[in-house]
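Here the complex is missing one protein chain, while the rest keep their positions.
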Amino acid sequence: MQVKSAGNTTLNYGSVDVGEHVLGGGNYLQKLMDVEAALARVQAKLGVIPQEAAEEITRKAHVDLLDIAEYERQMVLTGHPLVCLIRVYKDVCEGKHGEFIHYGATTQDIMDTALMLQLKEVWGVVERKVEKVLALLKDLAIRYRSLVCMGRTNDQQALPITLGFRFAGWYDELTRDLDRMKSAEKRIFVGQFGGAVGTLASLGEVGVRVRDGLMQELGLEIPVIAWYASRDRLVEYVTDLTMVVTTLARIGNEIYINSKTEVGELTEGFKAGKVGSSTMPHKRNPFIAGTLSGYGKIARSSIVDMLSVMDATNERDCRTLFVEAYPVENISKLADAALDVTVGLLSGLEVHEDAITRNLHCMGGLVFAEALMIRLAGELGRLEAHEMIYQLAQKAIGEGLNFRTLLLNDQVIGQRITAEELDRIMDPKGYIGLSEYFVDVTVGK
Amino acid sequence: MQVKSAGNTTLNYGSVDVGEHVLGGGNYLQKLMDVEAALARVQAKLGVIPQEAAEEITRKAHVDLLDIAEYERQMVLTGHPLVCLIRVYKDVCEGKHGEFIHYGATTQDIMDTALMLQLKEVWGVVERKVEKVLALLKDLAIRYRSLVCMGRTNDQQALPITLGFRFAGWYDELTRDLDRMKSAEKRIFVGQFGGAVGTLASLGEVGVRVRDGLMQELGLEIPVIAWYASRDRLVEYVTDLTMVVTTLARIGNEIYINSKTEVGELTEGFKAGKVGSSTMPHKRNPFIAGTLSGYGKIARSSIVDMLSVMDATNERDCRTLFVEAYPVENISKLADAALDVTVGLLSGLEVHEDAITRNLHCMGGLVFAEALMIRLAGELGRLEAHEMIYQLAQKAIGEGLNFRTLLLNDQVIGQRITAEELDRIMDPKGYIGLSEYFVDVTVGK
Amino acid sequence: MQVKSAGNTTLNYGSVDVGEHVLGGGNYLQKLMDVEAALARVQAKLGVIPQEAAEEITRKAHVDLLDIAEYERQMVLTGHPLVCLIRVYKDVCEGKHGEFIHYGATTQDIMDTALMLQLKEVWGVVERKVEKVLALLKDLAIRYRSLVCMGRTNDQQALPITLGFRFAGWYDELTRDLDRMKSAEKRIFVGQFGGAVGTLASLGEVGVRVRDGLMQELGLEIPVIAWYASRDRLVEYVTDLTMVVTTLARIGNEIYINSKTEVGELTEGFKAGKVGSSTMPHKRNPFIAGTLSGYGKIARSSIVDMLSVMDATNERDCRTLFVEAYPVENISKLADAALDVTVGLLSGLEVHEDAITRNLHCMGGLVFAEALMIRLAGELGRLEAHEMIYQLAQKAIGEGLNFRTLLLNDQVIGQRITAEELDRIMDPKGYIGLSEYFVDVTVGK
Partner (left out) sequence: MQVKSAGNTTLNYGSVDVGEHVLGGGNYLQKLMDVEAALARVQAKLGVIPQEAAEEITRKAHVDLLDIAEYERQMVLTGHPLVCLIRVYKDVCEGKHGEFIHYGATTQDIMDTALMLQLKEVWGVVERKVEKVLALLKDLAIRYRSLVCMGRTNDQQALPITLGFRFAGWYDELTRDLDRMKSAEKRIFVGQFGGAVGTLASLGEVGVRVRDGLMQELGLEIPVIAWYASRDRLVEYVTDLTMVVTTLARIGNEIYINSKTEVGELTEGFKAGKVGSSTMPHKRNPFIAGTLSGYGKIARSSIVDMLSVMDATNERDCRTLFVEAYPVENISKLADAALDVTVGLLSGLEVHEDAITRNLHCMGGLVFAEALMIRLAGELGRLEAHEMIYQLAQKAIGEGLNFRTLLLNDQVIGQRITAEELDRIMDPKGYIGLSEYFVDVTVGK
């Protein structure tokens, strides 16, 4: 019995635009046929095969025309992933034209090139969605450019920042992920055409021109030399997508932990009817943020897998070719799904200004210890000032005393700072530094 | 368009008995209902809920009775993975009986317990198939118990062994994998029942008896304390299956490298019509062995993923719960598929005695250097003998000379060993040591 | 310039009892000599070598007697990790006795067996320290058996528990890690003795008795068949230690997040003079808990490495043997260091009852929604009650209203529950369920 939305997982992560659409069987066969057809056209142009053959091969290059049942039979019979397709493809071509399909090519040429066409489609989907997330983050950074909130290091309150400043940091990281993708494109999306072992022996001199024409026809880069056993391009593909997922997962985790009851500053959107718990009616659970955070935890395995299969031997090695598809497909779907989740999460993000304000004051001014130290550094020296404030701050924490009172009662400090100046120093708005400036330079205005 | 056998992968690895059958949506819903029904029976027995309710809940505990369309609607509406099931389950129960489904339980209790029921089914499938592979290996070890072949260390010919001896080594490792599984069962397959945070607050004293009865009913172990945030059991599950796949992959790799043209000792079965290459008609490729070897390369990522999600916080953490299903499902399918591939590979394995014999002699007696050293150690001392043979052996290799001739012409050695004794020493059959004994003690007779 | 405590890392993680002490070069050479000496004794007993030779070899089996400078020279000259030792070991033996060192053995026999002796020492250290941590956790669980604190799921306040109950959960997980170690010991700590390819060809029939005697002498298990290319035992070693580190890291992370300023329930011990930040005098940073949490993040790579090297070929494969030491050593040191950090962390742990109490009340009674639902379930039906409380709870959260007031003003609920009963329901102490019972059954009394 098929129950789509139940089951532990579908190992699809809910990818809508990449899963079946780009990486499904139908599109894969189509891409294989696209490559074979382009090859025929180029070979016809160079006089390697008849022009009419190329035209017929191109005309029939549609997966919908194939006899899929026969294809599956041939798959079982031949045990070969491409020969079975060529046989049914040939069958739909009129006359003897089909004989010229796959002329002088080796299976791996067609499969690697088709794979690259698929992955380039995935890349496009991912880039487009990364830009969407960037736009959302930019909006958030600008909207909360000046909302003062507490900055935290090591889970301890540190100094005030603005919320937009934090969002700008997320934006900055994702910008780099995109930059990495763009700078890698020409290195990654390279076709394959070298014949059985890469020497183009079956085609001879014309082979190089066939190769170049084929890649131009398909919009892929031309390889310097065959890369059947040299799969670093796919590692880079996997790595760059992994980085995207990891960044998104960090965002998911940030929202998750900032939705903690005692913090309560950010929560994912709540829709009436949504049930947090089957037994606790009050629960609002950060399931979306949690899912996104979790995706980051499992994203890194694709790169382990992909690196594992890089040690292909000699001119080609099926121990690696048969399995590299798993990590490639896995991270592709995960990236697509994580991007969709992020768009949903950021679109519905709720910012709780009341909680933000409450948390700004919960340490009773202790977070302004640095500001005080800086204020006193001129008169007392920086290390001296640090030591003095350190003693009072630790006393306040350790004995549960009021920091402000301790400061005003201190002989050295009380003489130098009035209550009024202290209140000014302890105003969060006055100590956000260049938070707003950094928002502006990071996301633009 | 849905093309089953094309597509890059289905992320299913071709698992037949575990994929959809055990881990699919249908069986998952069924297991959830099994747990809810067992819970109702136990609660009725203890007087917590009415007996008739338990009977009706049990009667309707069949996934086929559910309105799946409504289930999917509720899934979208509630965003909750269990509440949606309870709602449609309740609907098929007559009267108010359905109100007593999930009484005093928390979602995680039902989901974790149902997961354990599923995984126990997987475990059974895997154990059964491991035993099948062990039987095949035992047969091979016995059949080739005395077939002398070359032993190799570091890819260099070392000393003769028997082929059965090598097979016995594979058998031995897999035996340990099975032993590991058996010794882990009681630790792994433990149900969950603790209420919202594990304290059984909603049920009170009777909760412990409900828990114990439920586990007894379902054939699972009783937990000492709730383990919502303590997922080491699943890590052990993943680890043990990973070990099985890794052992099988080693077998696949061994067959792959021993089918190398220049070695040619073992090949996977060949079926007329099978096509090795679209362009090279002579090719017979080790695609089955290669696939199995490849599975080993990607098996290890599940454990990385699973360890990643072990750091759950406080009493429960959806960042880990939502994603642990991926590695668990992944390794389950991979183990099932790898076992099937192995059964096929070993069943059809072809042993080429001609190649084995040819390879035994290709180093011109150099592999008997150790035997010679042992023979001379008594008279010359072990290190002295090693040094003397070492010089002659390296001379033979370095200058392409005949080792036997060098030995007989050597002043010291030629005086001590006759040509006849040398031929005896250089007979592979005479230097297989206890190969056959080790076959016998390892696989039994 | 050597600055011990600076440097990015020493890749030692601060392991005191395992790093240099057990896994350092000195102890490794000693273990190799222990094996060679035990071998000589056994061989003498069986008449394979002279008794006096065995006695002299045993007498000189101390690393301190070796000419280490000469050893290092031989290492460079031979490029062989054991031959260099045998040469200098032989030199310190009187007469020709040294000739009988390593008689009929292959390098791997000695190295694998010595490795097992080392790892068994590590295992002992780890087991002892795990028991120390268990004792600390037991103390904590008992001390805080009844201290009511908030239980949290998905970072949201859920229901009250006792702090001892949480500690008991940590204890329970670590108990399983120890159980796993104990049940694996006999499978892991097995010696090696098979000669060049495992057939004992150079020793013949007596070889089996030599092997058995050797293992008995060294306190290791006897292998059924040689395991030069079958390294699953080391994977299990790595896995079991990884689990220990992962559990400890979860504890570290729990303390880290519970020390968050806004939560403040647990903090690592603070020592006057400790500096949290070079610029913020008020900072008390959870550096110890953070370190421990971090150890968990990097612990999982050892198992990836170790699984990677499991696919050894034929009878032995240096591609794996040379590198398996890295993951084995890495996780050994990490486990030792993590255990020490945990002992320090738990010994100094500070429990802040004021913060715990404050947090119990910060949701204004909303966490008792389940208790209310249970109370009303009898009269209204469970799903009905859940729905009703759900509406009021979500209204309170969404509109910032007082949950208690909403309840009392509600037509249906207000009629059924008085203010007094509501206060009783909303008393955290009254809803900790069997927290204390679970402490008792988990850690004992």
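For the reader, a short list of remarks on this structure follows.
Letters are used for the chains, namely A, B and C, taken in the order the chains are written, and counting of residues starts over at 1 for each.
Operating definition for what follows: contacts are C-beta pairs under 8 Å (C-beta built on N, C-alpha and C of every residue); 3 or more make two chains touch, one makes a residue touch a chain.
Model, not experiment: these values are computed from the prediction.
Note on the undisplayed chain: of the listed residues B:Glu262, B:Glu399 or B:Glu420, the one touching it is B:Glu262.
Considering the whole complex, the residue from C:Val224, C:Ala325, C:Val351 or C:Leu408 that touches the absent chain is C:Ala325. Residue-wise, the contact with the chain that is not shown comes from B:Asn285, picked out of B:Ser15, B:Gln74 or B:Asn285. The chain not shown here is touched by just one of C:Val16, C:Leu77 or C:Val412, and that residue is C:Leu77.
The chain that is not drawn here is touched, among residues A:Leu241, A:Leu307, A:Val323 or A:Leu406, by A:Leu307. Seen from chain A, the chain kept out of the figure touches residues 86, 90, 96, 99-100, 102-104, 151-155, 158-159, 161, 165-166, 168-170, 172-173, 176-177, 179-180, 183-184, 187, 195-205, 207-208, 224-230, 232-233, 235-236, 239, 242-243, 246-247, 249-250, 253-254, 257, 293, 296, 299-300, 303-304, 307-308, 310-318, 370-371, 374, 381-384, 431-435, 437-438, 441-442. Residues of chain B in touch with the missing chain: 152-159, 256-257, 259-263, 270, 272, 275-287, 290, 304, 308, 354, 359, 362-363, 366-367, 369-370, 372-373, 386, 389-390, 393-394, 396-398, 400, 403.
Residue positions on chain C in contact with the hidden chain: 1-9, 11-13, 20, 23-26, 28-29, 63-64, 68, 71-72, 75, 77-80, 82-83, 85-86, 102, 104-107, 115, 118, 195-196, 202, 253, 256, 271, 273-280, 285-287, 290-291, 293-295, 297-298, 300-302, 304-305, 308-309, 317-320, 322-323, 325-330, in rising order.
We adopt the following convention: only the chains that are shown with their structure count from here on.
Comparing mean CA positions across the assembly, the chain most remote from chain B is A. Among the residues of chain A, those touching two or more other chains are numbered 256, 275-280, 285-287, 290, 304, 308.
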